[in-house]
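Dropping a structure here in structure tokens format, bear with me for questions.
Only a single protein chain was left out; the remaining protein chains are all shown in position.
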Amino acid sequence: MMIIMATEASTEDVASVIARIEAEGLKAHLSQGAERTVIGVVGDIRWVNREQFLLMPGVNSIIPISRPYKISSREFIPNDSVFPIDGVTIGGPELVIIAGPCSVEDRGQMLETAHAVREAGAQALRGGAYKPRTSPYAFQGLGEEGLELLAEAREATGLPVVTEVMSPDLVPTVAKYADVLQIGARNMQNFALLNAVGESQHPVLLKRGQSATIEEFLMAAEYVLSHGNRRVILCERGIRTFETATRNTTDINAIPVLKKLTHLPVILDPSHSTGSWEYVAPIARAGIAAGADGLIIEVHCHPEKALSDGAQSLKPERLAELVRQTRLLAEVIGRRLPEAR
Amino acid sequence: MMIIMATEASTEDVASVIARIEAEGLKAHLSQGAERTVIGVVGDIRWVNREQFLLMPGVNSIIPISRPYKISSREFIPNDSVFPIDGVTIGGPELVIIAGPCSVEDRGQMLETAHAVREAGAQALRGGAYKPRTSPYAFQGLGEEGLELLAEAREATGLPVVTEVMSPDLVPTVAKYADVLQIGARNMQNFALLNAVGESQHPVLLKRGQSATIEEFLMAAEYVLSHGNRRVILCERGIRTFETATRNTTDINAIPVLKKLTHLPVILDPSHSTGSWEYVAPIARAGIAAGADGLIIEVHCHPEKALSDGAQSLKPERLAELVRQTRLLAEVIGRRLPEAR
Amino acid sequence: MMIIMATEASTEDVASVIARIEAEGLKAHLSQGAERTVIGVVGDIRWVNREQFLLMPGVNSIIPISRPYKISSREFIPNDSVFPIDGVTIGGPELVIIAGPCSVEDRGQMLETAHAVREAGAQALRGGAYKPRTSPYAFQGLGEEGLELLAEAREATGLPVVTEVMSPDLVPTVAKYADVLQIGARNMQNFALLNAVGESQHPVLLKRGQSATIEEFLMAAEYVLSHGNRRVILCERGIRTFETATRNTTDINAIPVLKKLTHLPVILDPSHSTGSWEYVAPIARAGIAAGADGLIIEVHCHPEKALSDGAQSLKPERLAELVRQTRLLAEVIGRRLPEAR
Partner (left out) sequence: MMIIMATEASTEDVASVIARIEAEGLKAHLSQGAERTVIGVVGDIRWVNREQFLLMPGVNSIIPISRPYKISSREFIPNDSVFPIDGVTIGGPELVIIAGPCSVEDRGQMLETAHAVREAGAQALRGGAYKPRTSPYAFQGLGEEGLELLAEAREATGLPVVTEVMSPDLVPTVAKYADVLQIGARNMQNFALLNAVGESQHPVLLKRGQSATIEEFLMAAEYVLSHGNRRVILCERGIRTFETATRNTTDINAIPVLKKLTHLPVILDPSHSTGSWEYVAPIARAGIAAGADGLIIEVHCHPEKALSDGAQSLKPERLAELVRQTRLLAEVIGRRLPEAR
């Protein structure tokens, strides 16, 4: 942490800041510029309240030097985190494609889609039983009945299941049925929920909030990790910008940036990051080319009848084509997409 | 809802869309342009799944005409919603200033601030017992002990209390102590929580999410209203933009826009919307001048010792000066700030 | 400037950085943290290429400490810049209202509006002869004929004239007719144009680009100032964000921030920052309450016939009412709006 003094700061101001730094058990390091004095603070400042220094007389600004996250950083854990999810390995050289419907709608739809998705070559199954919807009047999901159908689809196909949990009190219920607990973008800073999934020790798929910085995204992961739950998958799903031609703006830069900053696996959700099925395949390819560890994709056998997100759902045959392309792309960049299970 | 057909749509495409509209019990209205055909859909389309039409052959895009929110709209309730909060009236010609510390830190701090805030002329008290913090390592609030201190401060000053609730299971506890349940910006689309405060029938102060559109903000209010809880106060607290000179960008436009679209009271939080105490007074004045029904302001007697948000907290004497200016401004625009209780 | 070394930087890396600093004639100041080394650079670094340091082995990042603008900063010129524009004073305690049509359309319209605007109480006249339009098919302005009409309107009313110049080669022509040269938002970083108006020594009204940071805005002013032209008026006119309920988002925070950082006068353009006449008056009031030195407002006697920006133009009677409110507001905050000339 560097404390930048104002140009008009007095010698007393500087002395008080130094005194306070030392009172916190830290060391101060003075750097006298032509215009300004800068005071470096040396020691473990994770528990120091930076704003208190900001309000001292003569202080102009505070510049943090170390990153605010710890366990999620590559400085703390240099090697990629690789972990299995019911037989599928994520984070290593092998890519993972998770696919399935936006919402679990009924038994027929869920089983048909699960089989189609496995045949198309996906390694895991997604499907929403609890749906966060902008409108209180929209379909809110089947709830526990949906979880049961997901479990049945897993039995039938052997694919592990990823599904969203929206509230801390539902974590045990969802964990009973699902292999991976998904935290949706709107809940990325729902700290009560992050604590609950941290406690659960189930693998977590954490979606980036639509206006979350990469740093905030890693801080949200840190909430889960700090409970001893080390199996967190980060998912870029598009951010909100001024551009309205697509539902969101895929922050493709975030993929290499995250791979540099953290050891956690990073996947891309091109369905939400574009909002339109026509753009899913090119953006999915872009994600793989940029270094993502996998994809999560919305698939529906009859998108025109989907109860939610039909416009951004691929038909199974298009998914099969995307799987084929992903396999070729993987080779170009030295990775591998495993064969269908 | 208008369905815009593609320039290359066939007569059959148009006929299928019309057939489907009629199958939903609605009426279709055809408008043949030089380049395109547009089909108007007449009837109550609140329950129609727009995306299903979007995927029909020959359909280019769908344009919603009516607003997606109902109970929160001025078209539904033309007159301003005015309601009392423990003796203070909000939404009418009288303005309300809610002030207090970011976090409840201890008994001494809370009581000192509560008295200072009342003396400075505020009508209600704020203070956080449960704190949503970006970092898991930062101070997370005193919890129920903080709620007890808030209740004691209310007894001592007569000021009603506004405090945040972060999780559905805590709603009964917080409602036991507080007069108004605050939903923080990060939880604006925590639908489980919105449902819970909707059920509680306690007045709700709903903060706008940092990347929520005004329409999404009203849809979040609609979640609460649709449970029969009509006492919702909307709070603009700044949005996230590319500008980093301030913590957030105060969306001052949102104030007259919301006053036009909804009957609900609208207040401004200049502490969070600027992030810096020096800008709180000018932006608070701007909010009143733009038509806000009140302000919510962070105050600390010793900001340099605050456990959170010290940099954006006003000292009581500055609050008193702001109250004085607000009273004069109120007169210029035909409103009134009541005298201290 | 602080150079932050990577955690894994070697002693040799640190030594090379220090050697390079000294080779540039500057002094290095070492601060050894637990995790990292930080090197302060002392001396006039305005001409140093920061990126060259960034690429040295072991360097993690560079943090600038001093601001990149000089002449526009309050540290360089502490007192408000106050200057007269043909009899109207800007930047002092007196506020200025500039009003007029978006485009000069014809002689009748221009003269009618000019008279109406003077009667409503404005101190200066605006009107566009050269119009930057998103579409090449839209009305592009009357050109020099428009300038002649503006000059005639000035003769008739005594109001000084503000008008936009879009290209360096047109600066002499526009300067022949206008009192103030306006640089539009789209040209805020048209450096050839900034240099040309800097050379001209005419007062300049510089609009903020729709995605320009406050720092870039001040750097654009610095281009003009560095040519010895010290009469620059800054104009906030809304920034582009995700919100689409209004044409732009008024960055009301920018007003007190700019007043703190620079000595230059700051005005607000609520017509462009909202895009809708209904919101012009509340946002204009907000601007004054936040500390703006004036307003620039689009006015049209028959907005429904305007060739451009009709939707955001006030009728003269609404301007008169706004002038009345501004006068009262001015008093509350210790300023003054002069009587009509």
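By letter and in written order, the chains are A, B and C; residue numbering begins at 1 in each of them.
Note that in this section a residue touches a chain if its C-beta (ideal position, glycine included) is under 8 Å from a C-beta of that chain, and two chains touch if they have at least 3 such contacts.
All figures in this text were calculated on a predicted structure; none of them were measured in a lab.
For the chain excluded from display, the touched partners among the shown chains of the whole complex are A, B, C.
For the chain left out of this panel, the touching residue among C:R186, C:K260 or C:R336 is C:R186. Across the interface with the omitted chain, chain A contributes residues 211, 213-215, 239, 241-246, 249-257, 260, 273-274, 278-279, 282-283, 285-291, 325, 328-329, 332-333. Summarising the interface, chain C meets the missing chain with residues 46-47, 49, 51-52, 54-56, 68-69, 132-137, 166-170, 186-187, 189-193, 209-211, 216, 219, 222-223, 226, 240, 303-311.
Interface residues of chain B with the unshown chain, by the touch rule above, are 2, 4, 7, 29, 31-36, 38, 40, 42-44, 63, 65-66, 75, 211, 240-242, 244.
Heads up, the rule we're going with is that only the chains that are shown with their structure count from here on.
Taking the mean of the C-alpha atoms as each chain's centre, chain A and chain C sit 39 Å apart.
Counting partners per residue, chain B has 211 as the residues that reach two or more other chains.
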